[in-house]
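Quick one: this structure, given as structure tokens, is what I'll be asking you about.
The complex is shown incomplete by one protein chain, all other protein chains being positioned as in the whole.
What follows is subunit A.
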Amino acid sequence: MIPPHSKKNFITHSRYICTVYMRKTERRNRQSRKQTNTPGKMTGKPIKKIAIFGGTHGNELTGVFLVKHWLQDGAEIQRTGLEVKPFITNPRAVKKCMRYIDCDLNRVFDLENLGKKISEDLPYEVRRAQEINHLFGPKDSKGSYDIIFDLHNTTSNMGCTLILEDSKNDFLIQMFHYIKTSLAPLPCYIYLIEHPSLKYATTRSIAKYPVGIEVGPQPQGVLRADILDQMRKMIKHALDFIHHFNEGKEFPPCTTEAYKIMEKVDFPRNENGEISAIIHPNLQMKPQSQLRGPHSGKTGGRKEPSPFTQMAAYLLWTCMCVEKAVCPCSAPHKAKYIILTSSPKAQDLLLSF
């Protein structure tokens, strides 16, 4: 009855569960078409094949339910000239309402895992990644889908976040700028995960233009109507942008702020690997919707989180997925997690037991 996640695995993998601290960076977009893979306005190839993935993590329910709804009734996501395919990427994890079965699907789309010989011994998610790569890839080939939107939730207070993997991708920066502008006054943040060692092999990375969509805070296993509405709007604006782009609309040069990953911060741990301190309450921001209830004296509209608070929000993003077990297919990243003990700010972050 005891599942295969042994105590040893739990402790070992907990070290991998790190948290992030970020710094704001200005991003200037050049309209130059010197970049490869950037489709031309009129003469280049229009965008044609788009996929929308839900359930990459089976307990992040907004994407699961949006995709299931669109599989039944896809009218909302259709645009002239576009083929938009909704798809559940990790159906077994969705069925069990767990993040994953054997290992995190959103970490195994590297060429090594995608190229492994198929066998029953491979973790479920690696086998699934290979199937997805056949259907929507192959990764790095001409035949791969143009754009994949991968829908996620976070328990942390990150609001609407768009995840960018490449700071030189003008097309996506223009798209993100368009989405941000269209959503306003609802805040929308751009999170750039371009980093030599911290970037991970995402499900969406098999497309030419990978887009991560992350909306929170929402507990795992819970479906909130307000969060679903926000994610729905983000997809709507994204598809509108692509449609306008294909129709030849001009998008003049733009500048947009982004938050760039710098490094990750682990919790302090005791000799057993268990966490021995937690995020300081000053850093933990209450979700705004819950501040309207009877349980706090606070009122008022949504406050724009400072970068420091954003950092805190991301501190919590991956840190407590403690059901993760060691996955033999994970990228070899043990040495890459940096503990920020020298940073005074990091000291302030933590409240010891």
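Assume a residue touches a chain if its C-beta (ideal position, glycine included) is under 8 Å from a C-beta of that chain, and two chains touch if they have at least 3 such contacts; residues count from 1.
The rule is simple: contacts and distances are computed from a predicted model.
Candidate names were "Large ribosomal subunit protein mL37", "N-acyl-aromatic-L-amino acid amidohydrolase", "Cell division cycle associated 4" or "glutathione transferase", and the UniProt protein name of the unshown chain is "N-acyl-aromatic-L-amino acid amidohydrolase". Only one of A:Arg107, A:Arg127, A:Arg204 or A:Arg224 touches the chain withheld from this view, namely A:Arg224. Touch with the chain that is not drawn comes from one residue among A:Asp121, A:Glu257 or A:Glu274, which is A:Glu274. Interface residues of subunit A facing the missing partner chain: 1-3, 5, 7, 10, 65, 68-69, 97, 155, 217-226, 228-229, 274-275, 278-281, 284, 287, 289-290, 292-296, 316, 320-323, 351, 353.
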